[in-house]
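All protein chains of the complex are present and in place, except for one that has been dropped.
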Amino acid sequence: MNIDQIKNNFPIFKKKINNKPLVYLDSANSSQKPKSVIDRMSYFYENEFSNVGRSVHSLAVTATNRFEETRDLVKKFINAKHREEIIFTKGATEGINLVANSFGEKYINEGDEIILTELEHHSNYVPWHYLRNKKKAVIKFAKINENLEIQIDEIKKLITNKTKIIAITHISNVTGGITPLKEIIDLASSKKIPVLVDGTQGAPHLKLDMQKLGCDFYVISCHKLYGPNGLGILYGKKKWLDEMPPYQGGGGMIDEVKKENITFAESPTKFEAGTMQTAEVVAFSESIKLIEKIGLDKISENENDVLRYGIDKIRKNNSINLVGDPKNKASVISFTLKGIHPHDIATILDDDGVAIRAGHHCCQILHEKIGMSATARASIGLYNTKEDIDILINAIEKCKKVFKI
Amino acid sequence: MNIDQIKNNFPIFKKKINNKPLVYLDSANSSQKPKSVIDRMSYFYENEFSNVGRSVHSLAVTATNRFEETRDLVKKFINAKHREEIIFTKGATEGINLVANSFGEKYINEGDEIILTELEHHSNYVPWHYLRNKKKAVIKFAKINENLEIQIDEIKKLITNKTKIIAITHISNVTGGITPLKEIIDLASSKKIPVLVDGTQGAPHLKLDMQKLGCDFYVISCHKLYGPNGLGILYGKKKWLDEMPPYQGGGGMIDEVKKENITFAESPTKFEAGTMQTAEVVAFSESIKLIEKIGLDKISENENDVLRYGIDKIRKNNSINLVGDPKNKASVISFTLKGIHPHDIATILDDDGVAIRAGHHCCQILHEKIGMSATARASIGLYNTKEDIDILINAIEKCKKVFKI
Amino acid sequence: MELKELYQEIILDHGKNPRNFGKCKDFTSDAKGHNPLCGDKVHIYAQLDKNKKILDLSFEGEGCAISLASASILTDILKGKDFNLAKAITDNFLNLIKENKSITLNSLNEDQKTTLMSLSGVKDFPMRVKCATMAWHTLSSVLEKK
Partner (left out) sequence: MELKELYQEIILDHGKNPRNFGKCKDFTSDAKGHNPLCGDKVHIYAQLDKNKKILDLSFEGEGCAISLASASILTDILKGKDFNLAKAITDNFLNLIKENKSITLNSLNEDQKTTLMSLSGVKDFPMRVKCATMAWHTLSSVLEKK
């Protein structure tokens, strides 16, 4: 696989940042977009645009077909069993809110327990916090170990007969640690506890197979998967989606509307209220096509090469501290420098065209645990190379110079 | 104003539909997009893309600035008092869901009353229906008259000291009738009842001034305003937004997150959970610029010319029945033909390149009232001409031929 | 996409003068179909006997020419048939419309075949496929309910 060729698909890499070539190491935040996705969106608006599912004229037919074809593509991409299990959302955040709200409304009552982990992103905690307040439910956080890894034993400990759902990340957006999902889901299934997987960081790096994985819900953000902003996917097992009440109310999701009562359509329509982000959905099909053309195995092989190369270099560098040391990890390197705050690191790196993220990465529980209010994070996408790591390390060295350390 | 010049801004009109030029009369469903909006989105992805508000590198700075500049533009466009009163949503539907949920959570209790009208779109009913179920609240529908107009007296009749909100459309998406909003809002204010305006159909045709209008909430769908799909605007008075609890939970909207409790940011951040549809927001600034370049007064002047021309022609044609006859109206002509179902009309019109919508237009309450399960609707946007109306009428005549009537 | 393929003489006739409209006497099973996006509705009534035969069949409903004609043709053709045959014809018809397969059943006479085939013009109008198939899906419910 030739990375330069792949990089050529992403117009933004023609851009200079502070007169330096862009070294984009912020894909865990949001990935850049290939030309095929950008152009698909323009093409759609210029040639095929109409509202979906509502009118019977030719444009509406085309738009509706393109939209629903993408649902089929996604179904195949994640190997779901039914196309009705694929719901388009605004993002992973909305996906989790939908489940916490709708599943929570129906199945979670006073005293019931929700298991999260200390690694969760705010998106996989705040919606459950609402539910805790609304239903007087209990949230339990599974402890992570000194390497900042999720451990199945800590989850096992927390399970009681009041556990109603386990909501857990696939890959940590701070440590890159890969959760032993299969084991956790098997454990949960044996106790009939449904599992929601926050797959926001998982989907871009790991091949997905919903039927094999066996989780009950899986959420994805398309913008981290080389797709458009403002689009996410919620996968849910049909048996739940059939039973769950709708989430937002509006056009398109009803069966019959009377003054006294309203009945609702079936999934996925039931969960897609109002005019959808059609262009984004249609364009996302190009992300899937690109990923499948390169192959997720090749993508992760290259990403892992770059990751290992980076970790090795950092280990050899005494002034850089790695944050977390999970055995099984992907894409993410979080680090700190003694005496230089991560924000200052990010600013100085930017001067060399290197884009990373600094902060708590929407993981305050984790940052409180490790006693740091912020860390610096470099994250690797399909377009990154070992050269990018070299430039990163040089720029980190420069931080020390600027700070006279 | 030269319509052809304006039309040239919209690439889709180069397209042929069934070998005929596209006559797009479905803008109330969703409007077509000018090249400037489409190109702005591409440009953003190709040159400026990064996640907003989260990183400190240069791309993130640019993206964040563009995003927040659009908020300022929207503030000016609708003459809101504070930029914090502008919240970006997925669409009008999400805007209303947000208010029904968040305002409803805090201010509406058992037995409290919500006033809607018989003209409301499902988006402005279903969210209130949820609230009715959740809080045991009561929904009252203000009756419309034989011209299918909203009448202030019918609203007045329904107001009691239990009325907690009035939620009402600005322009009906079926009749085009313009609601006497100012009078209704003045009445409501005098009784300290907040008013939510469903401005989905209002914003594309009427100049907006939130400070003059004095409503408490106003929702907009950008895709009906020549902007991208998947984006909406919720305007809310600061005094409410400051007090209302957040809606969706996730990254970016928090203040401090602990295991036991969470505190939240201020508006608008509080209401914008998760990664936003940045490209869409940025591109929407081009919609506003186009509208302001032409001028909303000129836009509505032309639209009204075309509308009156169409209504006159239809009145002279004995076989076409107008649906609703509001005195004050904009953009929309709904009609039926004796002996031909609206779906069949839409299909036959499409054969001549004419795109209209047929169905209940997400207004089942209204359609039940008028005893029709479906109507045909032609709706006028800034790019439509009297010629479009001529082609429409000819195509309607063809329906009779096909049906041998 | 030829408009006159969609609106054939037979369709227009069945659309304007639907056969077997109303509730049939002594119906023993019924089911409703509804397309919430457009508002089309159908309600099918059947009098079924113990020998798995459709003694009588009728419908009520509102909708476009295609959906009315489709329900009308359905009742006309399947009245008097036994369950298995009705089921086979339904499958055949749905395959014709959705998968573009040809009608194979020789249990129908030429006249009935022509009538049924008149609905096939809908294949080229994707947004109208549901109009043509709704009654047939509803019939399946009626038979399953038995």
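Points to keep in mind about this one:
Letters A, B and C mark the chains as written, and numbering starts fresh at 1 in each.
The definition used in the following text is that a contact is a pair of C-beta atoms (placed from the backbone, for glycine too) under 8 Å apart; a residue touches a chain by one contact, two chains touch by 3 or more.
Since we're looking at a predicted model, the values are computed, not measured.
Note that the undisplayed chain, when the full complex is considered, contacts A, B. Per the touch definition above, the residue from A:N18, A:N147, A:N261 or A:N328 contacting the chain not shown is A:N18. Set against the missing chain, the residues A:I3, A:I139, A:I311 or A:A374 yield one that touches it, A:A374. Of A:K289, A:H341, A:K369 or A:K386, it is A:H341 that touches the chain left out of the display.
What subunit B contributes to its contact with the hidden chain is residues 53-56, 60-61, 64-65, 252, 254-256, 265.
Contacts to the hidden chain, counted on subunit A, fall at residues 18, 339-344, 347-348, 351, 358-360, 364, 367, 373-374, 402-404.
The rule we apply is simple: only the chains that are shown with their structure count from here on.
Of all chain pairs, the one linked by the most C-beta contacts is A-B. Chain centres here are Cα means. That of subunit A falls 31 Å from that of subunit B.
With centres taken as mean Cα positions, subunit C sits 46 Å from subunit A.
Shared contact sites, meaning residues of subunit B that touch two or more other chains, fall at 18, 343, 347, 358-359, 364.
Multi-chain contact residues of subunit C (touching two or more other chains) are listed as 37-38, 125, 127-128.
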